[in-house]
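Attaching a single structure in C-alpha cells format; questions to follow.
All protein chains but one are shown in place.
By letter and in written order, the chains are A, B, C, D and E; residue numbering begins at 1 in each of them.
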Amino acid sequence: MFMHNKRLMYTVRVEAPDPMLASLMLEQFGGPDGELAAAMRYFTQGLADEDPGRKDMLIDIATEELSHLEVIGSIIAMLGKGARGRLAEGVDAGSGLLTSLTAGGESHTLSLLYGAGPALVNSAGVPWTAAYVDSRGDPTCDLRSNIAAESRAKIIYERLINVTDDTGVKDALTFLMTREIAHQKSFEKALYAIEGNFPPGKLPGNPVFTDKYFNSSQGEGDTRGPWNQGDAWEFIDEPAEMAAVDGGDGSATVKLAASDTRVLNKMLRRTASRPDIDPLTGAELGSGTEGDVGKAPLS
Amino acid sequence: MFMHNKRLMYTVRVEAPDPMLASLMLEQFGGPDGELAAAMRYFTQGLADEDPGRKDMLIDIATEELSHLEVIGSIIAMLGKGARGRLAEGVDAGSGLLTSLTAGGESHTLSLLYGAGPALVNSAGVPWTAAYVDSRGDPTCDLRSNIAAESRAKIIYERLINVTDDTGVKDALTFLMTREIAHQKSFEKALYAIEGNFPPGKLPGNPVFTDKYFNSSQGEGDTRGPWNQGDAWEFIDEPAEMAAVDGGDGSATVKLAASDTRVLNKMLRRTASRPDIDPLTGAELGSGTEGDVGKAPLS
Amino acid sequence: MFMHNKRLMYTVRVEAPDPMLASLMLEQFGGPDGELAAAMRYFTQGLADEDPGRKDMLIDIATEELSHLEVIGSIIAMLGKGARGRLAEGVDAGSGLLTSLTAGGESHTLSLLYGAGPALVNSAGVPWTAAYVDSRGDPTCDLRSNIAAESRAKIIYERLINVTDDTGVKDALTFLMTREIAHQKSFEKALYAIEGNFPPGKLPGNPVFTDKYFNSSQGEGDTRGPWNQGDAWEFIDEPAEMAAVDGGDGSATVKLAASDTRVLNKMLRRTASRPDIDPLTGAELGSGTEGDVGKAPLS
Amino acid sequence: MFMHNKRLMYTVRVEAPDPMLASLMLEQFGGPDGELAAAMRYFTQGLADEDPGRKDMLIDIATEELSHLEVIGSIIAMLGKGARGRLAEGVDAGSGLLTSLTAGGESHTLSLLYGAGPALVNSAGVPWTAAYVDSRGDPTCDLRSNIAAESRAKIIYERLINVTDDTGVKDALTFLMTREIAHQKSFEKALYAIEGNFPPGKLPGNPVFTDKYFNSSQGEGDTRGPWNQGDAWEFIDEPAEMAAVDGGDGSATVKLAASDTRVLNKMLRRTASRPDIDPLTGAELGSGTEGDVGKAPLS
Amino acid sequence: MFMHNKRLMYTVRVEAPDPMLASLMLEQFGGPDGELAAAMRYFTQGLADEDPGRKDMLIDIATEELSHLEVIGSIIAMLGKGARGRLAEGVDAGSGLLTSLTAGGESHTLSLLYGAGPALVNSAGVPWTAAYVDSRGDPTCDLRSNIAAESRAKIIYERLINVTDDTGVKDALTFLMTREIAHQKSFEKALYAIEGNFPPGKLPGNPVFTDKYFNSSQGEGDTRGPWNQGDAWEFIDEPAEMAAVDGGDGSATVKLAASDTRVLNKMLRRTASRPDIDPLTGAELGSGTEGDVGKAPLS
Partner (left out) sequence: MFMHNKRLMYTVRVEAPDPMLASLMLEQFGGPDGELAAAMRYFTQGLADEDPGRKDMLIDIATEELSHLEVIGSIIAMLGKGARGRLAEGVDAGSGLLTSLTAGGESHTLSLLYGAGPALVNSAGVPWTAAYVDSRGDPTCDLRSNIAAESRAKIIYERLINVTDDTGVKDALTFLMTREIAHQKSFEKALYAIEGNFPPGKLPGNPVFTDKYFNSSQGEGDTRGPWNQGDAWEFIDEPAEMAAVDGGDGSATVKLAASDTRVLNKMLRRTASRPDIDPLTGAELGSGTEGDVGKAPLS
C-alpha cells in the first residue's frame, strides 16, 4: 500500500518560468529512461519476485522512483507556471501569446495539448510506452536490465544538467542523477549475490559456439581486443566458415505432407514471376518508353 | 557495405509445419528482445562510435545478428509453409481452413494479415518499435544495455526451446541462444576495458546522496543485504528523513513575475473548486438521489 | 514523497494458479482503463493544479490508485505463480509445458515474454501507452475526463468479475470496482464545486451555433429526444442548410502571393491527371486487356 | 451510407499561408482530441448501440465530426499551400527553402514527410492512434466519455484561437469550438435520460467501501471539501486503517499444488540473491574499488 | 460536408452471432489495410490536391470507403450481438460466460474491453495507427500507394472470405472485396493520366546509377530475370565494385573545427575500450571464473 507525504523528497527552487526548459525536462518524466519507466520496471519485477530480499529492494527503489517522478514533475510544473496562466486566461492572445509560450523554442505541444503541465511524453512529445519496460521475470536478466537502465538515466540527467542555466533546476537534477548511481550500486550487489548468475537462466549453451567470435565485418579498421582475442576466444575470420557453422548446407527445409507440396506448387505456378520474358511495365508506361520493349523473350 | 550469402549461418531442419509454433517464434523475430532489436541496437551504436575497436566489434555483432534474424525468420517461414499455400489457394475454404491455420492456437493474425510469412511483430502481434532500442551514445551505458539485452534474449530463447518439441527447431534455437552468451561476453570485455566506467558519464554525483539507501517500503518483509547493508551504505529508515532529504521544506517554488502572479490568481479564482459548498452533482442526478443535497453550505 | 507499506490495501486470496485468468486481469493492470492509467491521470493533474483542495484530492486518489495497481498486480502474480516456476525450471519441457502455460487459452505471451509476471500490457498484449492519459490542464475538462475514466474502469471490473469463478479474485475485484464508484463521486463533487463549469474554459461559443442540432444522418430510424428536441434546440433537417452554415459558399481559400500562385500552377501542370485521355494502365497490362485501350482521346 | 457535398460545412477564408500555424492546427486534425477521434468515438458506439434514439444521435454527431475534420483539414491545406508548391518545385532550393518552410518554427516534418498536406498526426508529429478512442460498449460510460471528450476538444480549440492572429482561421475555429459545446449538451441529455445511470453498469458496489475517502496523501496542504467531507463520506485518515481495509493481513496468497511449490522452491534456491555475502560487483570493477571488498561475509 | 443515409451501402444478413468471427473481421475495420485506413488515405490526399479531377475522385472514393467502414462495422456488431447482451447482463457469470464469449477462440479482448462492439483494432487487438497512412502529397507517389493499398485490401478480404462459413458474411465481404478491384482500376487510370509519371517527382536520378543492378546476395540460387537482365540493366556481380560505387574510399568524413576535434579526442581518451588489456568482467564474476584472468596484458 502506498502513502504520500506532501513534502517532496527534494526541495525544488526554480529561478524563473521557462517553457522551453520545461519541454526538455519531459525527457526524464515521460521519456524512455525517465522516472516512470524506472518505477514501473522495478515495481513489476518486485510484485512477482520470490526472493524476499530482492523483492524488498525492488519495491524500496520503485517507491523512491515515484518520489523522483514527483520531483521532476514539480520542476516541469514550476517551469510552465507562467505559460499555464497566460494560456488559460488568453493573455495577449495571438502570435504574441504563441511567442511567449515557445520562447524561441519548440514547446508548443506541451502548452497546447497539455496546458503546460507535466505530461507523460518525452522531449519530442512522444507518449510514454510500456515498450520501454524490459522486465522479463528472470532475476539475472532483470537486474542486468536495471543496471543498464540506471546507467542510461544517469547520462540523460547529466545532459540535462549540461544544457541548463537555472541553478535551482541543476541542484535538483544533480540529486536525481546521484540517486541513479546509488541504485545502480544496489542492483549490482543483488546481481552478484546470485551465485552462478552467468550465463542467465538454466539451459547451458552449446559449447561449440560459446567461445567463437565471428569477424562478420571486414576491411580496414578490423581490430583485436579482449572481446575477440585471447585464450577465451576462437576467432573466425573466413566467411566460408560462417555459413553454415553447423557444417550443414545452410538451407532451410521442412518436411511437408504431399498434399501441402501439391498446393504450394499450384500457388507457385499461379504467382511465378517468369524470368524468361521482358514484360512491359507501368514504369515504362509512365516514363514514355513503352515502345522499346514488349512481352518478348528476354535477350 | 553489406553482402549476403545465400547459405544460412545455421542450417534449419524443421520437422513439420506448425503455424502455432510459428506464432511463438515471432517473439525473437519482431519482439523486444528479438534479433532485429539486437542488430539495430549495435548498428546504431557502431555508426557513431569513435573508438575503433569498439566500433569494429559493434558492427561485427550487428552483422551476425542480421544473420540470426535470417535464421529465425527462416524457421518461421518453414513452420508456416503449409498454411501459406492453403491460404493462398483457398484449400478447404471455410471454418475448416481456419482450424487448420490456427491448429487450436491463436495464430490467426499471422496467417490473415501476413500470409503466414515472418512478420516484424511479437508473439502477440504487436508491431516492432524502435522504442525497444535503447542506444544512448555513451559507451558505458550502451555496453551495459547490450549486456542486459543479450541476457534477456538468452532467456527468451531458453523459454522457446522449453515449449518446443520439434528437434530441428530446438537445435537451431540452441545455436541462437548460445551466441547471445558469446556476445554478452564480448560486451562485458569491452565495458571493463574502459577504465573508470563507473559511474557512467563525466559528472560526479553529489557525495551526500551516493551511499544512502532509503527504506521506502516498510513492514513485515524488510530485509537487509549487500544492496543496503555494510560499510558502503547509510541506511535511512525514518520517513521524516526522506522528505526532504536536502533539509529544505520539500516544497516546489518558482520566482514569478508580478504579472504572471496576477494572471494565475485570476485563473485560480475562475476555476476554483469551492470547498465550502456541497453541490448537486451529475452522479446524484444519475442515481436518483438529487433530492438529498443542494447547493447548500457543507455541514 | 511516496512511502510503501508492505501490506496490500486489500488482502488477495487466490484459489488456484490460472495463467489464462492472469492474462485477462492484465486489462486492469496495463490496459487503457487500468490502474496505472488512473494513477497517472490524477498524478499529472495534481502536480500542476493551483487549487489547493483539488490538488490534495487528486494526489490522494492517485496514491490510492497506485495501491490498487499493487493489488491487481498481486492477483496476476498469484495466478501466474505456477507457470512462473515451471517455465523457469523447464518442467515437462516441450508441448506439454506449452499446454500447461496456456491452459486452452491464449496466455502464451504473458509467459514467454514476461515470465508469467505482471506486465504493463492489456489482455491482448498491447503495451500501455500514455496516449491513454487525457489530462489537459483545465480542471473542468480534467474532472470530466476523470469521471468518465472511473466509469469505464467500473465497467471493465464488472466484466472481469463476470468471467471469473475464483471467489478470492472476485472478492478483490469487487473492492477495486467499488472504489471506482467512490472516486467518481469525489470527482463529481469537485467538478460541480466549480461555479460556471460549463462550457469549459473561458471563451464563449458563437451563440448562432450553440443550440443547433444538425440531423446529419437521415432515413428510417430518425428519432427525436431531449438531445435534439425542445426549447433548447433548433433542429436543422435540410442538408442544404448545413453547407455552409455561415452563409458563405463553403469553399476553402487562402490569399496567395503572386509568386506562390505561379509556382503552384507550375506544379499543377507538371502533375495533372489529364481527364481527356484514356491511358493504358498497369492493371490492364496485368489483366491481359491492354489491347482494348490506348492513349486515345476518351470516348 | 455516407455522401459528400463539395461545399464545406463552414467557409474557410485563410488570410495567408503559414506553415508554422498549419503545424499547430494538426492538433485538432490528428491529435487526441481532434475531429477524427471524435468521429470515430461516436461512430463505433453508434454501430453497436441497441437504443434507437441514442444510435441516431451518435451517427448524426459522428457525421458532423467528419464534416469538421474536413474543415480543419482544409484550413491546414490552405495554410500549407505556399509550402506545398515551393517544396514540390524545389524553389530556392537549399537552406533558403528550409527557412521558408519552417518560418522560424518547427514545421519541417509536416513539409518533409507529408508535403505540407494535412496529416493524421498531432502538432508534435505523433501519428493518431485508436488508443485515443475510449468507446467501451456501455452507454453510461460511453456518454460520460463523450462529454469529457467534447470538453477537452473545446479547450484545445480555445487555445488554438488564442495563439492565432489570422481572422479567417479564428472565425472557422470558433465555429468548430462552438459545436463541441452543442454536442456536449446533447450527450448530457442522452446520459441523464437513462434512468439510474449511476453507478454505471449493473453490479452494485460493496457498500462497505462506497462512501469511504482515504486520505492517502498527508501533510501540510490537506484540505477538506465536498469530495471528502459531509454526510456522504467517511474520512479515513489513519494509514494503519488502509492496509488492509478488509481486515485481513494484506498479504497475497495462492493455493499451490505441492508439485508447484517444489518447483518454485527449486527456482528460488537457484536464483536467490544471498543477503549474507558482500560480493564483488561490476560497478566496483568499473570504479577501480574492487580491492576493497570481496565475497566475504557481510559485516 | 458529409451526410449519412441510414441505409447501408450493402445489406448485411449475418446467419448467427459468432464472437470469434467478429474478432477476425476487425482486420478490415481497424487493421492496416482496413476501411478506415483507406478512407483516411484518400481523404487526406484529396484535401490538399490541386488537380480538380483527381481531387474529386479521391473524395468520391474516400466517402465510399466510409460507407464500407460502416458495412464491415455492422457485420462485427451483428456477430457480437449475443456476446454484447450476455456480457452486459452478466448471464451465466463465471467461466461459462467466458467460454461463450471466446467460443474456443481468442476474442476475449474484443468482449472485455470493447463490450463486443466494433473497435478500431486489428484482429490481434493492436490499435489502428495513422502510421498505416502513407499519403505524401505527391500524386505519382500517392496514387501508387493507393494502388498498392487496394491490392492489399483485396487479398485480406479474400482471406477472410476463405475462413468464413456464414453465407451472409461472405456475400457482404465479396462486395467489399470487389470494390477494391474497382478502386484500383480508377487509381491506375489517374496515375497513367499523368504524363511523365516515372520517375516520381522532379529531380532526375544520377544516370550513372539508374540502370545498375547490384547482386548483393550471392550463392546457390542466384537467378537472372527481367528485373536484372537485358539491355536495361548493368549487372554488378563483384563485391569490390559495390564499395564504394563512387570510386571513393568508402569512408565517412566531416570537416571539423579544430576545437571540435580537440573535444572529440578528449572524449575518446576518456571512454576508450583499451584493446591491450584483458579485464576482469562481470560475466566472469558471475560464472565463477574470475580467478582465471585479471587486468593483465592481453596474451
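Definition applied: contacts are C-beta pairs under 8 Å (C-beta built on N, C-alpha and C of every residue); 3 or more make two chains touch, one makes a residue touch a chain.
What you see is a predicted model, and the numbers here were worked out from it, not measured in a lab.
Asker: Going by the stated contact criterion, tell me the shown chains that border the hidden chain.
Answerer: Touched by the chain not displayed, across the whole complex: A, B, C, D, E.
Asker: Can you work out which residue in A:52, A:94 or A:239 touches the chain that's missing from view?
Answerer: A:239
Asker: Touching the left-out chain: which of E:82, E:117 or E:282?
Answerer: Checking the options E:82, E:117 or E:282, the one contacting the hidden chain is E:82.
Asker: Take the complete complex as the reference. Which residues in subunit D touch the chain that isn't displayed?
Answerer: Spelled out for subunit D, the touching residues are 1-7, 50-51, 53-54, 87, 90, 93-95, 97-98, 101-102, 106, 108-109, 111-113, 115, 121, 124-127, 138-140, 147, 184-185, 188-196, 202.
Asker: Please output the residues of subunit C touching the missing chain, sorted low to high.
Answerer: Listed in rising order, the touching residues are 140, 191-192, 194-199, 223-227, 229-232, 273-279, 282-288, 293, 298-299.
Asker: Mind pulling the subunit E residues that touch the left-out chain?
Answerer: Subunit E touches the missing chain through residues 5-17, 32-33, 52-53, 55-57, 59-64, 67, 74-75, 77-79, 81-82, 84-86, 88-89, 91, 129, 131-132, 134, 136, 138, 140-141, 144-145, 147-149, 151-152, 154-156, 158, 161-162, 174-175, 177-179, 181-182, 184-187, 189-190, 193, 198-203, 205-206, 208-217, 221-228, 232, 239, 242-246, 248-257, 260, 263-264, 266-267, 270-271.
Here is the rule we use: only the chains that are shown with their structure count from here on.
Asker: Quick one: which chains contact subunit C and subunit E both?
Answerer: For subunit C paired with subunit E, the chains in contact with each are A, B, D, in label order.
Asker: Across the interfaces A-E and C-D, which one involves more C-beta pairs in contact?
Answerer: Looking at contacts between chains, C-D has the larger number.
Asker: What whole-Å value do you get for the distance between subunit A and subunit D if each is reduced to the mean of its CA atoms?
Answerer: That pair's centroid distance is 22 Å.
Asker: Which positions in subunit B touch two or more other chains at once?
Answerer: 5-7, 32-33, 53, 106, 124-126, 138, 140, 147, 155-156, 158, 161-162, 184-185, 189-196, 198-199, 202, 216-217, 221-227, 232, 239, 242-244, 250, 264, 267, 270-271, 273-275, 277-279, 282-284
Asker: Based on which chains are in contact, what kind of graph results: line, ring, star, complete or other?
Answerer: complete
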